[in-house]
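Just one protein chain is left out here, and the rest sit where they should.
Showing chain A:
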Amino acid sequence: MSQKSERRGIHVDQSELLCKKGCGYYGNPAWQGFCSKCWREEYQRARQKQIQEDWALAERLQREEEAAYASSQGAQTQPTLAPFSKFEDKKTNVTTRKVTTVKKFFSPSSRAAPKKETQEAKAPSPSISRQSSVETDKVSRDFIDFLKNLQKPGRDIHKQCRVFLDTMANKKEVSAEEQSEYVQDFYQNVAEKLQVHFKGSSDRVERVMDQVEKYIMTRLYKSVFCPETTDDEKKDLAVQKRIRALHWVTLLMLCVPVNEDIPEVSDILVKAITDIIEMDSKRVPRDKLACITKCSKHIFNAIKITKKEPASADDFLPTLIYIVLKANPPRLQSNIQYITRFCNPSRLMTGEDGYYFTNLCCAVAFIEKLDAQSLNLSPEDFERYMSGQASPRRQDQDGYLSHVNNSPSLGQAYQNLEQLSGLGERQERVLEGARRLERDLIEWSDGVAREVQDILDKYPLEICPPASAIDSDNVENDRLPPPLQPQVFAG
């Protein structure tokens, strides 16, 4: 492989090193052969195009969505008005967004601008909205497909959702608490209608409500997650800093009933950490909850393997605290607030997800308030660890050593090293063998050649000139009489 590219490198023409655009600068394979400047232009153009296409798609979907409903609604209502206004709405939305991004560039004083304007200026960058508009479209399509099965109530729900989203679009400046109230009231309204329709079958109501939540919150996410009207972001940073400062906290201090030395357990804990970090990437409250639940299930598994008995809350909570400390999940407070404000309440109050979520809230509260006592440390030790003057591991040399000896990952590393050196030896042996084989082969072929030569030398091949050549050097050939008939020779 490397040889090949080297060889190719040798043959590279000077012109191939230059920017494909022909601007005279050198290009770079990382920028697909452009120079950095041309690449940026090229990339921007492609991205702009993509964004425009996505918007077009979004608008088309919007129209289709409305049309589908209009047609299925038939003569029942006048379908033209609603779709048209929706479409207009969307368009104005687009333009305001564009305008505000420009505004953002040209008004350095946007900080001092009135509240409304800062809100708008916070409109997401094109790249985010591109991503999200694709996701939003998919969610909308799924939602409509889902509602189609519900016939008439499905149409009603769809209409209700659209109207609600329109109202919310005008409520960007209200406080997060009010936004939450609106959304919760909306959930309740829809749920009540569904209760009537399904005659109290709460399972089916829940199923529809999940879809409603997904649809609504995917669309509202950008404007209501960590809004500027709150200090969510400040709290996020505070927690993040706090967790970083607590990096020295050990399993032992928290009385965590899991044994990280068991490779299986430490693998599971890594999964738990991944899950809790993943929460931030979800948009729907329920999906965020699902991440917490997945994380919790891993924790229970780890406890189960270590303790061989079902985990109680006294096992679970310390382990969850430990996982949160190790993971330092992004925007932790924002996520908790968002779930609290916008999750379907029945799920939070009594469901399993709600239990794990509550424990996560407890874990965060514990971490915020944590002091020497909560870790069974003396206040002096706690201070020294917090200030970084001492580390619990270095201080306790024995503990440190045993930690090294016991650390499963270190053990694994040593094992891997051993295996590697073993492999190296074997490879060396294989190479040696190959070299010997090569030598043998060369020797053999040389030997054969030599033998053949010897034999040839010993028994030189004397080639008798063919009979026809007997008179070939006879210069006066032409003067001879014509040759005798061949049969005479044969005879």
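Going forward, a contact is a pair of C-beta atoms (placed from the backbone, for glycine too) under 8 Å apart; a residue touches a chain by one contact, two chains touch by 3 or more; residues count from 1.
Everything that follows uses one rule, which is that contacts and distances are computed from a predicted model.
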{"item": "Omitted chain, identified by the protein name its UniProt record gives, among \"Integrator complex subunit 9 homolog isoform X1\", \"Ras-related protein Rab-21\", \"Ubiquitin-conjugating enzyme E2 36\" or \"TBC1 domain family member 15\"", "value": "\"Ras-related protein Rab-21\""}
{"item": "Option touching the unshown chain, where A:C23, A:A169, A:L237 or A:A313 are the choices", "value": "A:A313"}
{"item": "Option touching the unshown chain, where A:Q160, A:N259 or A:S374 are the choices", "value": "A:S374"}
{"item": "Selected from A:Y25, A:Y355 or A:F382 as touching the chain missing from the view", "value": "A:Y355"}
{"item": "Missing-partner contacts on chain A, residue numbers", "value": "184, 187-188, 191-192, 195, 199-202, 255, 297, 300-301, 303-304, 308-318, 345-346, 349-352, 354-356, 358, 361-362, 365-366, 369, 373-374"}
